[in-house]
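With one protein chain withheld, the remaining protein chains of the complex are depicted in position.
Right, chain A next:
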């Protein structure tokens, strides 16, 4: 599309803290104007990757280019091109929302009128106009995250890093945030996103890389990743062994739990396949106590790729 270098290119990136290897040679390629998601559990090295790419910390090895510049040799060129929104909101609690944005505008040397204009525009865009004069310390989690994102955008960055932008947000704030991220990329910005949620990567990202113990274990589009997963299923629970046996006869060789009287029928979770499933149950007049649709999540992806669940057993819901 154009001859400018890709937004982010990383080859063989390494980082250790003492004996602990955090990043063990990762490669990334993020074209301009796309959303790239780095997916992984806590401690996989996601935040370290963002910190290195955003010039906060140095790498131990590997080649890095952000907007065509090496963060180690030309940190200011990289800093001028990026906006960062951290996992823990980096806002000044003793300033109001508007003052926080004007502080950013001043540090970008935009001049008073332009700074005020841009602050007002960002407040409106992130639905913060009514709270513009309130101290950031009084904000809810969702508002802080929106202000944080807005602060990262004051300098019109070409590459935006979002480190777990929706962790800890309620479902509604999460959806609002997703929409704001989509609007951003529509404006031509490149987004590098880290997340623990497959759903989030699925909703937003053009490409997803899965990071585990400092290594990339898979990369591809959401669709490609999901094909690696055994797939979703519909879980059917029965109240008595007789109906359970009838169901087993109907669906044949599917995973089952004889003690709990549960059958797991493979399904993509779509309406058509559900309708088919319900029709078969009706034909045989099989009474179901409970039906749950299970779509593949990060646990499944991890299980499929690494052969182990991402969390310890007890934390699996």
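The rule is simple: contacts are C-beta pairs under 8 Å (C-beta built on N, C-alpha and C of every residue); 3 or more make two chains touch, one makes a residue touch a chain; residues count from 1.
Everything below uses one rule, namely that contacts and distances are computed from a predicted model.
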item	value
Complex member absent from the view - protein name from UniProt, among "Heme exporter protein C", "histidine kinase", "Transport permease protein" or "Imidazole glycerol phosphate synthase subunit HisF"	"Transport permease protein"
Residue of A:90, A:185, A:291 or A:305 touching the missing chain in the full complex	A:90
Residue touching the undisplayed chain, where the options are A:63, A:107, A:124 or A:260	A:107
Of A:19, A:76 or A:282, the residue in touch with the unshown chain	A:76
Contacts of chain A with the absent chain, listed as residue ranges	17, 54-58, 76-77, 79-80, 82, 84, 86, 88-95, 99, 103-104, 106-109, 135, 151-152, 155
